[in-house]
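With one protein chain removed, the remaining protein chains of the complex are shown where they sit.
Moving on, here comes subunit A:
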Amino acid sequence: MRLPVSLIRHSLMMGVASLPLLVAAAPGAHAAGMPQLDFRNPLLTGQVVWGAGIFLFFYLALRGWALPRVGTVLENRSQRINGDLDQAHQAKADADAAVRDLNQTKKAAAAEAQAHLDSVLAAEKKAAADRLAQLGAKLETEIAAAEAGVAKERAQALQSLRPIAGDVAEALVRRLTGVAPDRSRIEQAVATVAARVQG
């Protein structure tokens, strides 16, 4: 419940106005030598009347002028502090969100880089395997061709070796025996040895 200020003001004014009457109506308690109780002294009642007016002025000056100035400054400070606190809280929330975003971005970038790396590695591995397979196939072909060439050359060499072996055998027999051997028997013997060597 809030009391209207006018009630207080009116009550105060009534109270202040009634004071001189109360003082004047006080019993004539005049103690000899005690100036405070010398109610016959007009200055004593006068100070109450003056005091009532001065206090009323003091109250009105405080209520209407001095105290609102202090209240305004305190209110402004409170608002400013609250505003600054709100701003600080907002800035902290923004900073937290930025850090969260940064972490998320970093995580996403790391994941993306890892995926890219994995894909590049996989592609490179596949390419290397393909190249190796191609090279292997090529080498197989070349080896096969070389082996075929070697076999052919060997066969040709063996073919050309028989007449030479026959001639050498005939010359050896003729030198050893002085008799010309039968050419057909020599060729048969060479063929037998050649078959044994080749076999």
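Basically, a contact is a pair of C-beta atoms (placed from the backbone, for glycine too) under 8 Å apart; a residue touches a chain by one contact, two chains touch by 3 or more; residues count from 1.
In this text, contacts and distances are computed from a predicted model.
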Missing subunit (named according to UniProt) among the choices "Septum site-determining protein MinD", "Sarcosine oxidase subunit beta", "3-oxoacyl-[acyl-carrier-protein] reductase" or "ATP synthase subunit a": "ATP synthase subunit a"
Touching the absent chain when the full complex is considered, from A:A52, A:A169 or A:I186: A:A52
Touch with the omitted chain, as defined above, among A:L62, A:L85 or A:A98: A:L62
Of A:G71, A:G136, A:G149 or A:P163, the residue in touch with the unshown chain: A:G71
In subunit A, positions touching the absent partner: 1-5, 7-8, 11-12, 14-16, 18-19, 22-23, 26, 33-37, 39, 41-52, 54-55, 57-59, 61-63, 66-67, 69-74, 76-77, 80
